[in-house]
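Notes to accompany the following structure.
Complex shown without one protein chain; remaining protein chains in place.
So, chain A:
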């Protein structure tokens, strides 16, 4: 550490740029905070200072919004700097030969305390640096579909539907079933597709961890020889957009042709499904199904649950919009991954096609393959209770870590590019 301190001071004569960089490397040794992240934080802090100045002169909603967004970064960065400064000061105190013993022991104590605090501060800084997901504030739709595994998958899909319904109820979010299609068969609990809507703002951020393929391993009720089967259920968490774009400055306004999530009505084929033959007064059909097809992507949504064709149509549009927005977001993320791959050499990323979690009845455990957490209280998970909450929380942390990694990779790439130019 002594050396470190010296190293810290030596390049002070060189230009500011190299000075900063050495600070980073010194800090990195201490807390594991990547230098690129620190650069990014400093840039944001500088931006915040500038914006605050602007705001002091005249108020502007946009500027205020941006300033509010990056304010936490600035605050945490200040803490971080404070902690580092005190470490440096204490070290220099220790270095001086004329410090008396009592002061020395106090300084050592303080130094330890500051060193301990540093990792938590850097963690906070990392979290503050992660950009918010564009859909984070939105309510969401959860689509559940059985995958491989036949009847058993349908049965488990129904159980998952119940799990999420009770999870939402426990969290005080109100879930509504938009669509619940059951398979033809003896029992009503074999899903072919279900969509639930959770209308609370920010529900997307809460349930975002659930997108992917969930695997179940158990002896199904339909099995006669007692063999364990493995089947899969796919869950998709989609953003639910507010009815008719409310805010005009909102990037999520789907009515605005410039928005990323705009769907041209011309590209959607609307079909009211109706039996052929005479219509009008001659017959009195109660069918009210609607099918929407987004022609460029081939996305199909059909709705028949309501008696009113109009509410079926509204719901179908809601789901279609959500699906397309999610697909576009996915595509954008994929692009970023391609970009980062060069820098990081293979990025761990779980798409919707990847197996993310296993529910094993035999061992009564639930394992999430992303965070690696295993919970040995399967019932607690399937009830949508604390077990599920713990798993989701661990995934959230995992996701944040991935985000940070990705961010580091991106910044490194940027810097490399800069160097190349030079």
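By definition in this document, contacts are C-beta pairs under 8 Å (C-beta built on N, C-alpha and C of every residue); 3 or more make two chains touch, one makes a residue touch a chain; residues count from 1.
Going forward, contacts and distances are computed from a predicted model.
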Name under which UniProt lists the unshown chain, selected from "Methyltransferase domain-containing protein", "Tetratricopeptide repeat protein 8", "Signal peptidase complex catalytic subunit SEC11" or "Exoribonuclease phosphorolytic domain-containing protein": "Methyltransferase domain-containing protein"
Candidate in contact with the missing chain, chosen from A:132, A:227 or A:282: A:282
Sole residue of A:65, A:78, A:310 or A:332 that reaches the chain not shown, by the stated touch rule: A:310
Missing-chain contacts mapped onto chain A: 184-186, 188, 269-288, 304-311
